[in-house]
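Quick one: the structure is below, questions incoming.
Only a single protein chain was left out; the remaining protein chains are all shown in position.
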Amino acid sequence: MTRALAGEPAAFGMLVRTHQRSVYSLALRMLSDRHEAEDLAQEVFLGLHRNLSSVESPAHLTFWLRKVTVNRAIDRLRREPRPTVSLEDAASLVIDAAEQRDPLLQRRLRALLAQLPPAPRAVMVLRYQEDLNPNEIAQTLNMSINTVKSHLKRSLATLRERLGDGARPGCGKTEIGCLPDETA
Amino acid sequence: MNTSARMLSAALVTSWLAVVPPGIAAAGTPGTLQLPNFEAIAGKAIQTVDISLDTSLLSMAAGFMDSSKPDDAAVKEIIGGLKGVYVRSYTFNGDFQYPEADVDSVRKQLSQPGWQRLVAVHNSPGHSNVDIYICTVQGRASGLAIIASQPREFTIVNIVGSVDLQKLHQLQGKFGIPQMQLPDSKPPAPDNK
Partner (left out) sequence: MSNELNERLRAALRPVDPGEAFTQRVLARIASEPPRASLPAHRAARALELRWMSGALLAIVAAGLLAAHQWQAQHTQQGQEARRQVMEALRVTSEKLDLAYRVVKHTEHSGA
């Protein structure tokens, strides 16, 4: 980080390589679009390059990247309301070449997550991709811990219900009535 | 005019001067906005863009652009007619952490004579608002103002002078300027009716 601060391109390149997996994946799971995710991830790293002097430590860097990526993704989702992705379309958007057992279920889970409103989606992604505890999620998203726990509980309940029921006809055309409303 | 009428006129003039916003009374170059001091909220922002470029700094910047490079030459052409560029942009990690009163105080200046709104985009579900204004003096553009606000970000851009938006469009994809989705600048085909 010190060398990157001194303006060494190779050092900044190392920072990018170290963190791009996390940043890109956060963006991808939030936006469900490979191109938009790459665009957002590039923006985040450009922002990092401009604001590198404000980063205090490697731990702060990780926190900063997560926070900026998720918040920017939330802003994009709120700014450009997009038609809810149907289960079939969402499943085809993200193809993970290293699928393990039960690849269809994993795709279905990703598709269901993509239908969540921005805030609970962010909570779920930070929990299950980044392995953050509720307190860390609350700090990253500037939410109360109770709100984080509420989002987790309701989203998991919805996922269990949807996995159990299968796709109901009509869900996927509108978020209202299919998934819990976003709460502050 | 008798004494009472003169006193009444004086009172009316005095009260008019009292209600004229200080920004207008003190305004120098047409198209210039009086921007609030955002230092208090800058500390809360996770990202800040604070740019104030007057004529001399714009000239200095132009001096460091290489006219032999087409991209630099294009930027030089854009800023050549400008007298000032002012940007305040703040991004926060929570919703509505900025005082809307400050943003509104800028909007109020744009309701003054000379300014007219070109575009007003208000997206209620996402709380995204973008207002674009132009200032004209004797029929010529002398300023541009953009106010964009979202729950976690607000941006004020004030460009003093005549800015060619089509030339700005031509810079898309360069210098970090996004590929814009503005309509093509080609004029419509003639009507053959």
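A and B label the chains in the order they appear, each numbered from 1.
By our rule, a contact is a pair of C-beta atoms (placed from the backbone, for glycine too) under 8 Å apart; a residue touches a chain by one contact, two chains touch by 3 or more.
Only a predicted model underlies this, so the values are computations on that prediction, with no experimental measurement involved.
Visitor: Go through chain B and note every residue touching the omitted chain.
Guide: So the residues of chain B touching the missing chain come out as 49, 51, 53, 57-58, 60-61, 63-65, 75, 78-79, 85, 87, 89, 119, 121, 123, 128, 130, 132, 146, 148, 155, 157, 159, 165, 168-169, 171-172, 174-178, 180-183.
Visitor: Name, in rising order, the residues on chain A that touch the hidden chain in the full complex.
Guide: Answer for chain A: residues 7, 9, 12-13, 16-17, 20-22, 24-25, 28-29, 38, 41-42, 45-46, 49-50, 53, 79-81, 94, 96, 98, 100, 102, 105-107, 109-110, 113, 124-125, 128-129, 131, 156, 159-160, 163 touch the chain left out.
We adopt the following convention: only the chains that are shown with their structure count from here on.
Visitor: State, to the nearest whole Å, the distance from the C-alpha centre of chain A to the C-alpha centre of chain B.
Guide: A distance of 34 Å separates the two centres.
Visitor: Which chain B residues qualify as touching chain A in the complex?
Guide: Going through chain B, the ones touching chain A are 46-47, 91, 93-94, 123, 125-128, 150-153, 176.
Visitor: Going by the contact rule at the top, pick out the chain A residues touching chain B in the complex.
Guide: So the residues of chain A in touch with chain B come to 46-47, 51, 64, 67-68, 71, 74-75, 78-81, 141-142.
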